[in-house]
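Note that this complex is displayed minus one protein chain, with the remaining chains in position.
Chain nomenclature is as follows: A, B and C, assigned in order of appearance, with residue numbering initiated at 1 for each chain independently.
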Amino acid sequence: MPETADQPPIAPDHAGDHAPAHTPQDHAEVYSFLGPSGTFTEAALAQVPQAKGKHWRSVNNVGEALGDVVAGRSVAAMIAIENSIEGGVSVAQDALATIPDLRIVGEYLVPVNFVLVARPGTRLSDVKVINAHPVAYAQCHLWLDANLPAHGHLPSSSNVAAAASLLDGSPADAAIAPPGIIDHHDLEVLAENIGDNPNAVTRFVLVSRGTAIPAPTGADKTSIIAELPDDRPGSLLDLLEQFSTRGVNLSLIESRPIGDSLGRYRFVIDADGHISDERVADALLGLRRFSPAVIFLGSYPRADGRHVDYDHRYRDEVFTEAREWLKGLTAPPGE
Amino acid sequence: MPETADQPPIAPDHAGDHAPAHTPQDHAEVYSFLGPSGTFTEAALAQVPQAKGKHWRSVNNVGEALGDVVAGRSVAAMIAIENSIEGGVSVAQDALATIPDLRIVGEYLVPVNFVLVARPGTRLSDVKVINAHPVAYAQCHLWLDANLPAHGHLPSSSNVAAAASLLDGSPADAAIAPPGIIDHHDLEVLAENIGDNPNAVTRFVLVSRGTAIPAPTGADKTSIIAELPDDRPGSLLDLLEQFSTRGVNLSLIESRPIGDSLGRYRFVIDADGHISDERVADALLGLRRFSPAVIFLGSYPRADGRHVDYDHRYRDEVFTEAREWLKGLTAPPGE
Amino acid sequence: MPETADQPPIAPDHAGDHAPAHTPQDHAEVYSFLGPSGTFTEAALAQVPQAKGKHWRSVNNVGEALGDVVAGRSVAAMIAIENSIEGGVSVAQDALATIPDLRIVGEYLVPVNFVLVARPGTRLSDVKVINAHPVAYAQCHLWLDANLPAHGHLPSSSNVAAAASLLDGSPADAAIAPPGIIDHHDLEVLAENIGDNPNAVTRFVLVSRGTAIPAPTGADKTSIIAELPDDRPGSLLDLLEQFSTRGVNLSLIESRPIGDSLGRYRFVIDADGHISDERVADALLGLRRFSPAVIFLGSYPRADGRHVDYDHRYRDEVFTEAREWLKGLTAPPGE
Partner (left out) sequence: MPETADQPPIAPDHAGDHAPAHTPQDHAEVYSFLGPSGTFTEAALAQVPQAKGKHWRSVNNVGEALGDVVAGRSVAAMIAIENSIEGGVSVAQDALATIPDLRIVGEYLVPVNFVLVARPGTRLSDVKVINAHPVAYAQCHLWLDANLPAHGHLPSSSNVAAAASLLDGSPADAAIAPPGIIDHHDLEVLAENIGDNPNAVTRFVLVSRGTAIPAPTGADKTSIIAELPDDRPGSLLDLLEQFSTRGVNLSLIESRPIGDSLGRYRFVIDADGHISDERVADALLGLRRFSPAVIFLGSYPRADGRHVDYDHRYRDEVFTEAREWLKGLTAPPGE
């Protein structure tokens, strides 16, 4: 399968396909990912059992991947959501905030590791210019400063494209790439583990459409995007209290500019628990009442499988008992 | 029915009945109040339209009044609940906290005003010893210091009893009493308006049994008694947040010792609004989940008729809309 | 000095003096307490080492006791402050809130225990009317209901006066009194331990004048009275946050009506720690800025001797380090 045909340095709109033959009725079986083969995103998709043996559609950016889902070209798209290498948190978060009817149905972690590759025969001392995606480039800052202090940087649109371009006329001498790149391209590794942080990991989410929600597992998270009602002091405090008064812990809270003017933000939130948990559902109710715009992005199993820990006074029985109690207070005599 | 059989043999607060004749089947029409005739409590009961023309049962203390309601001897009891003259907040609050199945169904305000009365012929300069209920005595402190600096105080069990005892062999020369006392007893007023605070008012509540709740009027309050879950720092903060996160204002919060050991308290709370208001019902749910012991004392019209003011983002429609939204999130496709 | 001249002509709570002889220059050595001999307050004063062998001045009520201190007649006064038998929390709290320049310098606990006493020869079955201070009477409710269901109640101004009056012409047959009463009066005990709560205890404070503060012991509390800035929703939350954001736990918070109109309260607060603790001092600063009226009542050793437990991130060093840091931020270059 000619992977390199998927990797035109100039024509990102040209997407490639894993499976050579497919027909429109297969769309429910297509998975979109940031390609081409060898990307970290592909490694994340490889963790999805139901995607095994299905058609994997390689696309050029997050917008295209989510566009496939919205248009029905794919059943789901794998996108990087945090500490991203392939395009970053902000783009994905903003896309999820503005494209309607998307749902996160799974979370996956991929260790991030880089190698420096070059055309066969190149020596490290020959390297003057390096092809690299800007984010990957930034993550190898320390190694480059120590080993190639005088190098130049030629930005690339993806990690794989950076490497592939070496065989396609690029003036660069070397490229920063994922370790698996040499399985796909005739390149040699000049240095391994050149990333600054040996524990780096990228978090991916599998995004689908519709209202189906994966069943609760006890180790779930719920993703939400919410705007603050106004910029009065303390409104973020009020938002956070919607969770804390229900004993719901947040594993992520990020602000993103809404974009219409400086100083207006929406918040991207990952909460521990599942929408079918009473405390999470009640927090969602509180959030909906509080926020002028709230998007439920889904409840899904955590990639790390860590069980959600919460105070026993927020367990489901407490919520149902309270509802029964309230109902009893206003029941007519004799009931 | 021998009402007087309920009276202690030496009863400074000699109780009586307004209506001379009644039968057991009339019990649903009996109202208990702290007597005897002339008390501020009687003045509060006189504000209740449905009590007009019914049997008013004079009792000696709050416990007896509520006991009448519990035992079915009365349909309701009028008791002082705040800034009380006739026995005080604490006794009433503790009784409501410990006697089950009571409901406050109305609130009434009575201006508090005192006169100094004496047997006919007594002059102010003759007064050496004053009969007075301790609370009333305390409220006339400034006038007494200025006008009778050398007097002695003989405590009495009620304001009316203080005055009545003057005609019953008391060694006192004068008594502090409510203004209406001279309608009931052959006494003369030596001084009027002797209370320290001309705006003093006592708040009374009418207490009934069962689960019927007065219809919302838009000017309602809801009374609750709740214990804190434990004495960890901040648990009172958590309790208050149950209201503030729903936009519910509190007009009263008082702590009362639970009584089993020092340092353990329950809180008596008056919240603006009616249990049929979504925001109040939701705060009650939150409170029930939070507190190991919460008593709903009722929702009823405010005595001052002041409309409840609250932020429009806590109006009923916001709550019902949020519930619909949450329901839609988890609805199967096609619904 | 004619102490008896201070007594009202009809004084059920006949006050007296422990020491037969004293002169005005002894005033700094006089301690006032709610008398007469045999009261729980006297038992509290007996716990004060520095009061040993000094003149103890018996007075009739809290106001008189604090008046002695203000006027310089006493060096200190012992008053009941919580769960009180001898006159109650509210009176003491309100006095501390309104009389300036008072300081609490010590805290003492006295177990509360009652006996039923009568003139020699009286049998329990003879008892028809009982003399009792209303608060003591309320605390023996269960025993009385079970053993003397048909009794009448004659209120008294103090526990000791209730007993003493049996020998002074009272029509009552028995009295509720502290256990030590038979050391002072020719009475017999009809029943012991008649209080409803075997663990009942009254908390007393020793009140002095001036600005001297007992040295910190590590097991201290700090008493404050503060008004809320207005009745906007959440202002009590804001007050509590002054403590919680400095890691200061509260062992007591009580609301007391300010008295000028319904719905306005001041809060009586006991905080763990000493004003010389950085976190307590900082909370006091925050409280002073927040509250339109705040009264510092003192820092003093806790009666229970329990060491104050607090998060290590609020220890003194953290405060001084932060001040140094802030100072460094704005220091001119070179310093």
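To be clear about the criterion, a residue touches a chain if its C-beta (ideal position, glycine included) is under 8 Å from a C-beta of that chain, and two chains touch if they have at least 3 such contacts.
Everything quoted here is computed from the prediction, not taken from an experiment.
Asks: Considering the full assembly, with which of the depicted chains is the omitted chain in contact?
Replies: Looking at the complete complex, the unshown chain comes into contact with A, C.
Asks: Give the residue, chosen from A:138, A:189 or A:293, that touches the chain omitted from the document.
Replies: A:138
Asks: Which of C:47, C:122, C:147 or C:276 touches the chain that is not shown?
Replies: C:276
Asks: Can you tell me which of A:47, A:217, A:244 or A:330 touches the chain that was removed from the display?
Replies: Hidden-chain contact among the options goes to A:244.
Asks: Of C:213, C:236, C:252 or C:269, which sits in contact with the chain we cannot see?
Replies: With C:213, C:236, C:252 or C:269 as choices, the missing chain is touched by C:213.
Asks: Taking the full complex into account, what residues of chain C touch the chain not shown?
Replies: The list for chain C reads 210-213, 229, 238, 241-242, 245, 275-276, 281, 284-286, 288-290, 296, 313-314, 318-319, 321-323, 325-326, 328-333.
Asks: On chain A, where is the contact patch with the chain that was removed from view?
Replies: Against the left-out chain, chain A lists 8-13, 63, 82-83, 90-91, 109, 129, 134, 138, 141, 150-157, 171-172, 197, 199, 201, 203, 231, 233-234, 236-237, 240-241, 243-244, 247-255, 257, 259-263, 265.
Basically, only the chains that are shown with their structure count from here on.
Asks: Which is the least count of steps on a path of touching chains running from chain A to chain C?
Replies: Steps on the shortest route: 2.
Asks: To the nearest 5 degrees, please report the angle of the rotation taking chain A's Cα atoms onto chain B.
Replies: Angle of rotation between the two copies: 180 degrees.
Asks: Which chains share more C-beta contacts than any other pair?
Replies: Among the chain pairs, B-C has the highest number of C-beta contacts.
Asks: Since chain B and chain C are copies that touch, is their contact same (over half of the numbers shared) or different (under half)?
Replies: Same; most numbers are used by both chain B and chain C.
Asks: Please work out the Cα centroid separation of chain A and chain B, and write it as a whole number of Å.
Replies: 60
Asks: Between chain B and chain C, what is the gap in Å from one C-alpha centre to the other?
Replies: That pair's centroid distance is 26 Å.
Asks: Pull out every residue in chain B that's touching 2 or more other chains.
Replies: 241 - these are the residues of chain B that touch more than one other chain.
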